[in-house]
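Here's the structure, in structure tokens; my notes come after.
Note that one protein chain is taken out, while the other chains of the complex remain in position.
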Amino acid sequence: MKRSTTIGVGLVLGAVLTTSACGGGADSAGGGGDGTWTIPASDPTATIDVVGIVDPVSEGMDEVVAAFEADHPTIDVNYQYVPFDDLNSVLDSRITSKTGDPDLFWVDQPRVPALAARGYLEDLTAQFSPHTGALQEATVAASTYQDKLWSLPISNSTQLLYYNLDLLEAAGVEPPSTDPAERITWQQLKEDAATVQSEGGAANGLLLGQPNRYYQLEPLPVSAGGGVGAAGEDNLTPAVDNEGWVESMTYYGSLFADGVHPRGIPAEQTNATFLAGDTAYMVEGNWMVGKLADSDLNWGAALNPVWEGGEPATPNGSWSVGINPFSQDKEAAAVFLKWLALDGESGYAEHRPYAELPANLAGLEAYLAGPAFTGSEAGQQAAEVIAHETANTSVPRVSTVGYIEFEEIIGRAFSDIANGSDPQGALEGAQQELVNAWQQYQ
Amino acid sequence: MTTTTAPDAPATAPGRRRGRGLATIVVFLAPAVLAILLLRVVPFVGAIRSTLFTREGVGLLAEERFSGLANYVTLFSDELFRETLVRTLVFNLVLNPLQIALAMVVALLLTQRLPARGLWRTAVFIPCTIPLVGSSIAWGVALRPDGPANGILSALGIGPQPFFTSPSQALVSIMVVASWVGIGYWMLFLIAGLNDIGEEFYEAAALDGAGRWRTFWSITLPMMRRPLLFVLVADTVANFVLFVPVQLLTNGGPENSTTLLMFDAYRRTYTYSTPNLGATSTVVLTLIMLLIVAVQFRLLRDRD
Partner (left out) sequence: MSTTTSPPVPGARAVPGPGAAARRRPSFSGPRLQRVLLLVLLTTAAALVALAFMLPTVWMLLGSLRPGSQVISSVSPLGWHTLVPETWTLENYAALFGQLGFGRSMANSLWVALWSVVIGLALSIPAAYVLSVLRFRGREAVFAVLVVGFMIPFEAIAIPLAQVFTEWNLNNTYLGLILPGIGNGLAIFNMRQFFLGVPISLREAALIDGASELRIMTRLYVPLSVTTIINSALLIFLAQWSSYLWPLLVISDQAKQVAPIAIARTFTDTEFNFGQMFGGALLISVVPALLLFLLQRYFTQSVARSGEK
């Protein structure tokens, strides 16, 4: 026994030493990379690894890659699809192994500050800042943190109020408007939705495309005057328990308590539920337009609702692409990035048509001229709404290094409120949790 | 040491065979032990070490600094974490015996000589072969407030239940999903154990005039001690590290009612990218498991 124990201890000790020698103390925090590279005038010969959340086949990313390789034959792109929920784990593992794989990767725009602070993103200010005029301002702002550009946006998003015209007509309810002067209020929407339920036979009055998610709900407190959720230097002081938040979240809870919005329907089930045809209204992103255009539903689109007496607000943001600071092929990566986001209508938007709202201005124009938006009256309404909201009312999600914790904690509070918890109590709890979680950044 | 082990091991080999005996032990044991040491234990020792460090900044690239038990202090001074700890214990104390009892009932039923027995066994086993991602999502749809489960309950006159949307039912609903997956799996190992009980014992019991109930308690159960110990330990470990249904169905809510320790550890490690706190949470979890498993070994140890 004694001998084997000694051997065991020896092994374990050896292990500890090895681990601490190779895995332990990292060289330095903050963005690696020396920043001396440029966007080359002629293409280097290289193979670059790219990690993204767009499916190679069913979402057409293979075609995007093929189009790039045709334009830039000396650069091979090795694209790897990673499920959206697992992007974080994969990046944690790959980037911190410092091998430079992947060279480029997809970044959720509100996470730019968090990833920049973790040292996962190369500073692109010197190389790309001069060219960002081709992109929607809000998406560039969302890719920027502490006045530095950390990634290039390839897509954007906004929310629209969709409705089932047949159900509204059956109930004799006037459809909401696309005219900014006539924008429907959240309060009115709730009343109308209840009317369509009682008079028009709708099972559900209203559906939010992504219930309990900050992206979806942010416009409510902002429009009610409660702000985006954090204040102070670097947005590290949580502010989710003020009057605007409590009032708007009391409204949110009442949607469920009064049976206007069904409980327990997660985001992945909402689109199919609305398409099933027994829901009066749905607030959902622009990606719903294509699905509705393909369906038999008699639908329409209107401006996102506004809080009674408040300013209109809509969410924005989508995906950016960033460069790994440990990449061995930053110049080739930059060529791909430039092609993806900037060249022409942006290669990404041009070769993946109608999938996402392009961040590129020329791309957006072409996008809104496509058949899904011109082929029907409802499509034209949607195009009108998207053009107006992205240019005038969009409010980026809170820009903070603590975004990941924020999104998670506030999402749980939203979920509790939807399930019947007292809004004030839930928000105060979230406020306290955020104070604790953000201590590490102070 | 040599003299204290169970007598079902053979008498020690005579001296001349000693060297060969040692060689056998090393050759037979070393590959498995090495694989487990290198691929499990050593990385875990690294994880334990990391619980004694905090980072200067955020993320995995930030420099580590020795900080003693600071991570443990952080965790245990968090009321939510202490609640999670208690909840995890209650979850396991309720679920594990229940699952094993049900698996035992099903195993007893499906070791009787019945027509199409293999088919029934396979049906019960199938849920554990479906990837948890898929079955969790399916249960999420089935237990929607307006979903088919509530349709059936309403038809039976029970009325719709809130399931995952209610703090008082969400954890129980998770238990249902976990049991649907687990029972068929543990049944297999119990069937193997039941098949191993010689007929002669049942015949002797029948001769003594013992009924089914008495036979079960005096023959079956004692003879099942070894497979039961395995199932008990394995089920305990499986349920302590369960987190996929929580992650997909409730995200720990409502009101934290389904936040279990492994979910907490997973979230700290992968969602928040705070590996040191995540490792600390995992180490606490593993220590608790060790304690419980040690008790189980004591309760069901071989005394012969």
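A and B are the chain letters, set down in written order, and residue numbers restart from 1 in every chain.
In this text, a residue touches a chain if its C-beta (ideal position, glycine included) is under 8 Å from a C-beta of that chain, and two chains touch if they have at least 3 such contacts.
Bear in mind that the values here come from a model prediction, so they are computed numbers and not experimental data.
Undergrad: By the document's own contact criterion, which visible chains does the hidden chain reach in the full complex?
TA: Every shown chain touched by the left-out chain: A, B.
Undergrad: Sort through A:92, A:122, A:192 or A:433 and give me the one touching the missing partner chain.
TA: Candidates A:92, A:122, A:192 or A:433; residue touching the omitted chain: A:92.
Undergrad: Consider the whole complex, including the chain that is not shown, and state which of B:58, B:85 or B:285 touches that chain.
TA: Of these options, the touching residue for the absent chain is B:285.
Undergrad: Can you name the residues of chain A that touch the chain not displayed here?
TA: Interface residues of chain A facing the absent chain: 1-5, 8, 19, 22-23, 49, 51, 53-59, 78, 80-86, 89-90, 92-94, 96-97, 99, 101-102, 203, 268-269, 271-273, 275-277, 285, 287.
Undergrad: May I ask you to list the residues on chain B that touch the chain which is not drawn?
TA: Output for chain B: 1-2, 5-6, 8-10, 12, 21-22, 24-25, 27-29, 31-41, 43-44, 46-47, 60, 106, 109-110, 112-115, 117-135, 137-139, 141-142, 144, 146-148, 150-152, 154-155, 180, 183-185, 188-189, 191-192, 195-196, 198-206, 208, 212, 215, 217-219, 221-223, 225-227, 229-230, 233-234, 237, 241, 243, 262, 265-266, 269-270, 275, 278-279, 282, 285-286, 289-290, 293, 302-304.
Quick note on the criterion: only the chains that are shown with their structure count from here on.
Undergrad: Centre to centre, by mean C-alpha position, how many angstrom separate chain A and chain B?
TA: Averaging C-alpha atoms per chain gives centres 37 Å apart.
Undergrad: Which residues of chain B touch chain A once you look at their complex with the stated criterion?
TA: Listed in rising order, the residues are 1, 37, 41-43, 45-46, 49, 53, 56-64, 78, 80, 137, 140-141, 143-146, 162-167, 251-256, 267, 270-274.
Undergrad: Using the touch rule from the top, collect the residues of chain A that touch chain B in their complex.
TA: Counting only chain A, the residues touching chain B are 1, 11-12, 15-16, 18-20, 23-26, 28-30, 32, 88-89, 92, 95-96, 114, 117-120, 203, 262-266, 268-269, 401, 404-405, 408, 411-412, 415-416, 418-421, 433, 436-437, 440-441.
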